[in-house]
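Removed: one protein chain of the complex. Kept in place: all other protein chains.
Right after this comes chain A.
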Amino acid sequence: MERTLTNFIRALRSSEVRVSTGEALDATRAVALIGYGDRTLLKESLGCVLAKSEQEKQVHDRLFDLYFSHSESKSKSDSNNEEFQPEDGESQPAPENLIELMQSGDEAAISTAMERAAEAAGIDDIRFSTQVAYYAQQIVKQMGGEGLQERLLEALQGREPQDEADAQELIDIRRDLTMRARERAERAFDVFGAGETQQFRDDFAAEKRLNALDRYDMERMKILIAKIAKRLAVKHSRRRKKRNRGQLDVRRTMRANAGLDGVPFNVIWRQKKKDRPKIVAICDVSGSVAQYVRFLLLLLYSLADAVPDIHAFAFSHRLKPVDDILADNEFEQAMTKIIREMGMGSTDYGQAWSDLKVGHESIIDRRTTVIVLGDGRSNYGDPRADLFREFAQRAKSMIWLNPEGRPLWGTGDSAIPRYLPFCSQMSHVATLKDLERAVDEVLAAYG
C-alpha cells in the first residue's frame, strides 16, 4: 500500500503540486490514522495534508479520482483473485490462460491482470502522450500477448474451417486486449504525464511572439499571466518593508520610554519610507501594436495587489484614459471597446503627447514610472519630442517597450531615435518573457 501512496505523490508532483518529503510522511501518518477503507474520507484527508492551496486542492481531487479508480480494482482483487498470476522474472503467462481469461468476460479478473501487467511494464513512468502506444504494447506483452500472436498465426495457417473460426476469435480477443491496454495507458498518462506536458506547453507559449498567438493560446496565456502576476506580486510586495537606517528616532524613543522613567530601554530607529509603485501606461492601440497592449494591460491589472496605483491611456490618433473602461467591463470586452473607440485613425504620437499634456499632465509626478508601449511609427507627423522630454523630466523613469526589433528603430516613419535620448530604458518586447522582465525591472526600481 505504501507504494500506491508514493506513486500518487509522484503523480501530484508531476502536476505542479509541490509535495515535500515531510508532507509525504504526513500523508503516510494520516493514512495510518484513518485507513484506506473509506474512499471519500481518504480523499479529504490526503487533500488536506498534501494540497496547500485551493488550486492544488482541485488538481489533487482530479488526480485522486483518476489514480485511485484503477488502484482500487487492483487492491480489491489482490486478495481474492489469484488464478492469473504472472511469475516473477521474464516468463510470460501461457496463452491458454490469457485466452481463457478474456473469454470468461470476468471484468474484475481481467482488470486485475491488466493492473499487474501495467505495473510490470512500469506504466507509472509514462510522461508524454506519444508514449501511450508503446506502453499499451508493453502491457499486452506482459499479459502474454506474444503467445497469443503465435497462436493466431498458427490458426491462420490452418486449413480446417475450425481454424478459421478460432482465428477470428483470437483476433477479437487481441483487439479487445489492445483496446483495454490502450485505455489503461491513456489513463496513466492523464495521471502522470499531463502535468509535465502542460509545463512544456507553458514554457513554449511564454517564448512565442505575442502577435503570433492564436485563439487557442489565449486561454493558456491568461493563466500564464495570472501566474506571472502572482510571482511578481510575491517578489515585490516582500520588499515594500521599510528598512532601518541606523539613526535613532529621539522623539519616538522618548515617548515610548516615558513610562520607564525616561530610561531608554526601548530604542526606536528612524525608518525610511518607501514609495509605492505608481505606474502610468500609455499604449498605442493601432493595429500593429494592439495585441501587445492586450498582454501588457492584462499583466498590469493582474498586479493590482502589488501596484494599487495604475493608470492607463490608449491612443492612436487622440489619447484618452481607459481606466474606467477597464474597471467596468470584463477584460476582453474592455479591450474590444478600447480598440474600437481609440484604435481608429492614423497613429499620431505628437497629438497623443499634447493630449496628455493638456488633460492629464498632473498624473505624472516624481514617483511615477511611465511605460510607453508602441512602435513609435507616427506617420511622419511631428513627434513632439519636446513634450516627451518634459514628461521624462517629471517622471521617476520613462520606460519604452517596443514590439519592433532594434534594427527597425528609426527606419521609415519610426520616430524612435527622437525619443530614445529621453527614455530611461527602451527595450524590445516580443514575448511574454520579455514583458515579465520589463515589469519586473519597473517594480524592482521601487525596492
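Everything below uses one rule, namely that a residue touches a chain if its C-beta (ideal position, glycine included) is under 8 Å from a C-beta of that chain, and two chains touch if they have at least 3 such contacts; residues count from 1.
Everything that follows uses one rule, which is that contacts and distances are computed from a predicted model.
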item	value
Choices "Luciferase", "ATPase", "Na(+)/H(+) antiporter subunit D" or "Branched-chain amino acid ABC transporter permease" - which one is the UniProt name of the chain not shown	"ATPase"
Residue, one of A:Glu54, A:Glu160 or A:Glu219, that touches the chain absent here	A:Glu54
Per the touch definition above, residue among A:Gly105, A:Gly246, A:Gly259 or A:Gly412 touching the missing chain	A:Gly259
From A:Arg29, A:Arg255 or A:Arg406, residue that would touch the chain that is not displayed	A:Arg29
Absent chain, residues of chain A that touch it	18, 20, 22-23, 26, 29-30, 33-34, 40-41, 44-45, 48-49, 51-54, 56-57, 230, 233-234, 237-238, 241, 259-261, 263, 265-266, 305
